[in-house]
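Yeah, one chain of the complex is gone here, protein chain that is, but the others are all in their spots.
Each chain gets a letter, A and B, in the order it is written, and its residues are counted from 1.
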Amino acid sequence: MKDISQSIPKEDHVEKVSGKSLYVSDIKMDHILYAKTVRSIHPKAKILNIEIPELPKDYFVIDYHDVPKENYVKMIFNDWPVFAEKQVNYIGEPIMLIVGKNKQIINEIIEKIKIKYQVLKPTFEYQSSVIHKSFKKGDIKKAFSKPFKTISYTYETGYQEQAYIEPQGFIVYPEADGKITLIGSIQCPYYVKNAVVNTLGCPDDKVRVIQPSVGGAFGGKEEFPSVMACQLAVAVHKIKQPIKMIFEREEDMENTTKRHPSKITLSAAVDKDYRILGLKAHVSLDSGAYIGLSGVVLARAMIASTSAYTIDHLDITGDVYETNTVPNGAFRGFGAPQMIFAIEMLIHHIAKDLNIDPFSLRLAHLAKQGDKTSTSGIFRDPIIMEKMIEKATEISSYHEKVKAYQDPQIWKGIGMSWFLHGCGFTGSGESTHINAKVKLRKDSNDHVYLLVAAVDMGQGAKTSLKKIVVQTLGCEAKNVSFDNPDTDYILDSGPTVASRTTMIVGGLLARAALKLKQTWVDGKEMEVIKQYQQPEYIKWDEEAMIGDAYPAYSWGVNIVEVEVSPVTYQTKVKGIWSVYDVGKAIDDRLVLGQADGGIAQGVAYGYLEVMKHEQGKLRQKTMTDYIIPTSVDMAKTETVIMENPYILGPYGAKGVGELTLVGGAPAVALAIEQAINKKIHKIPATPEYIMELIKS
Amino acid sequence: MVKHVIPKNLQEALNCLYTSDYHVIAGGTDLMIQKRNTADLPPLFNFNMIYLFNLEELKYVIKEETQIRIGSMTSLETLLHHEDVPQLLKDVIKEMASPGIRNMATLAGNIANASPAGDSLVALYLLDALVVLSSVNQNRYLPIEKVIVGPRKTVIQNNELIKEIVIPINTFSKTSWVKVGGRLADAISKVSFAGAVTIEDDRITDFRIALGAVYMTVVRNRSIEKMYKKLSVDSFKKMTPNILDQYQELIKPIDDQRSNKAYRMQVALNIIKDFIDKI
Partner (left out) sequence: MIKFNLNGKDVEVNLDPSSRLLDVLRNHFNLTGPKEGCGEGECGACAVLVDGCIIHSCCFPLANVNEKEVVTIEGFSTTKRYQTLAQSMLEEGGSQCGICTPGMMIAAESLLNQNPKPTDEEIRIGISGNLCRCTGYNMIVKAIQLAAKKGDGLW
């Protein structure tokens, strides 16, 4: 049997390279209307009065009065309004939609709308905590009782904007039978469907969600689309006509979710043998005006506090702070990039302060199979990090360069990060929150259909999930189809998030395919459904955050080499080397592609991408001002995938999607640190920040 | 009713400008974005428009004995690959925007837009470029620093168009271009620097500096430059602290979404120092 990792042609290649692939904005419909959002201009204000001009025929205002059932968008925490009612809590908060045939007239109507506000005092600091979490491991009091040294630092991370090249958008239209169908750029068909059903208060079968081609998402289309979907569904419910709303770039950048800015304070108790006995951490996340899924981001960040290391005594706390800024949300990594940056910098800063070799310090604490995780779970599966580290340092000549670049006259540096990423939804999410189901249907022509909700947003799910089924069935690829999810036909296999698609959904599909193969009858219509069963031994206490936070972990090593200009303080990335353990690559080329793209985002998070707000107004809201790497900015990357099959993963596969981003920032920050011979505590490590450090 | 004219030749264009008020548009990379309307709707020009981009008559690079004459509608990408264009200007264009934008961009557009951060302008100031403003009645030849009088402000009259840019031929011993942007392509400059020096018999016979994105217009000060001509290279280098002080007085960088005052000031001075050090 062929090795599944061997690359095959990408399923959707022809349509994508030819421009025939239809993204939501490419879809045309007769008699379509357009919608534009009227938004708050204040970060915090009461709405006292709204004056709407007389509307021409067939132009509509849609606001909270039109919401049939629930004026909140169903997501993990239900505090996002569909439309603001009496108060607005961030600049850009949607107040109403204006809907009509002609965009020019819509603009003219909006210009005439007069909103009277009573401005209130906004909060922008980490002041009002709305979620507090904590967990402990071991005996933190003992660890800190008589340490040889206590070393504490605070680290800060900024916004990161997903900057998918396809902006967000939806087409929503009514069917004759009162059903509402939504076509949108999304990651989670059922998040959208369930949110709309909840807001409309309608029967489940009256809402249909169809996924078109999606032009990148990275988490930015995980929960935010539900907001647009609910607004448009309310509109369609009222006026019974089709509506198309596609954001332009500025509106998208200013008003959709971003990576949570963070402030992380770490305190390590070290003994005289340079053993890190205990770690205290406090994680502060800025959720913006609404909580949404910030609680889960906080949980993942806290759980990542010890990254690839084993530290026996922990006291980890975290808070989500609400501020009057655009609400933040999912972005590849989901709390881990913030934390991995902090802990990786800390390890190095401890070594620097103690005047010892950072590499040896890391190695002494590297997690091993059988160790307790940060939440007192167990690393049940083999960990091959030592081999990975050896490979990474070899292909990058890390040790030689670290020595060579010690000279402060040479403005070069090389930095390394070690990290893991928990695969699947944090904690008991898979069994309590998602309960994934997959269906394989075989028709009388023996053609098999994958009926799952997994969205291919570029990561190649269409190719990899089909590949798993084809390999397991042992049939020809042309006899299997995985069409874009349509909730009228599929089962809810869960959202396309949390690095769960290959491992969990793929895992279920492999089992379903095996069952289908074993019970196969030629020419007979058949169906196999499989549902997620949490492995018995995975026990998780959500409240105390104790137990196995994830069923499996993927591991990585990133090494980044830089050169910093002493004249302009700009950083040039000269090389990037990575080694990953994702269990088993379902398709080498797809995984390597994810690796290239992920590290580009992770490294840019560390030194390039700047987004700041001033009194609640984002200063960077265009592709000109929000700087992501161009082809000229990217260095050559070399990636090695090492196999370490996971027993419960399809063909041994574990999670891939987020792993390749989480380690980029500390690797580049540590490289810059070496180049400039100054400690870095904030990312992005921009030339402006580098200059500040050098002059201090 | 707004008029749109695509003139078949230069004379037709000049006549149009003479008879009515028109806004001139070249490639569109600035105006189409500045006047942008909602997607699917035409830009908010609300004015008669005359489209000069495809006027073949204004696309040329002519090398004469003492000068290079560049037709105002020659695309920047064409200039980048033309053998007669001064190396400094090519160095600047190479780092501007991207190939697509360079295919649409023109020196005319850059000059008329008069952005304080316009890269090509820095080179034109340093090279003592002349701008030819044509109208039905006359051709005015103005040094570039007399054409641009403030951010987005020029002396171009309503009946005039930019016909040609004239660059005196120079044989500098060394030129330097440093663009500091947020990334290595598609970046608006935080600071930019053009420098040129000519050395004969170990003496500085020509010394020029032009700085971009650190003032309302490009900074070039000939009185400062004059002070250092005729010095020996060694004496010149010893004057570095003075030179830096003088330029520090001239530049007034700002805080904006791209960078801050302190960084722009320090980096501008670092670049000047580095240029002098490397002479």
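Here, contacts are C-beta pairs under 8 Å (C-beta built on N, C-alpha and C of every residue); 3 or more make two chains touch, one makes a residue touch a chain.
In this text, all values refer to a predicted model and were calculated from it rather than measured experimentally.
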item	value
Among A:16, A:101, A:275 or A:619, the residue in touch with the chain that has been omitted	A:16
Contacting the left-out chain in the complete assembly, out of A:206, A:249, A:380 or A:412	A:249
Touching residue (missing chain; options B:45, B:60 or B:215)	B:45
Touching the absent chain when the full complex is considered, from A:3, A:26, A:357 or A:541	A:26
Of A:216, A:242 or A:645, the residue in touch with the unshown chain	A:216
Residue ranges of chain B at the interface with the undisplayed chain	4, 6, 25, 27-29, 32-33, 36, 39-43, 45, 49, 51, 53-54, 77, 81, 97-101, 103-104, 184-186
Missing-partner contacts on chain A, residue numbers	7, 9-10, 12-23, 25-26, 28, 162-167, 213-218, 248-250, 457-460, 589-590, 592-593, 596-601, 622-624, 628-632, 634, 636-637
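The rule is short, and it goes like this: only the chains that are shown with their structure count from here on.
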item	value
Length of the line joining the C-alpha centres of chain A and chain B, rounded to whole Å	43
Contact footprint of chain A on chain B as seen in their complex	37-41, 98, 178, 180, 182-188, 191, 257-260, 262-263, 266-267, 270-271, 274
Contact set on chain A toward chain B in their complex	36, 103-104, 107, 246, 248, 566-570, 608, 610, 612, 619-620, 624-625, 627, 629-633, 687-688, 691, 695
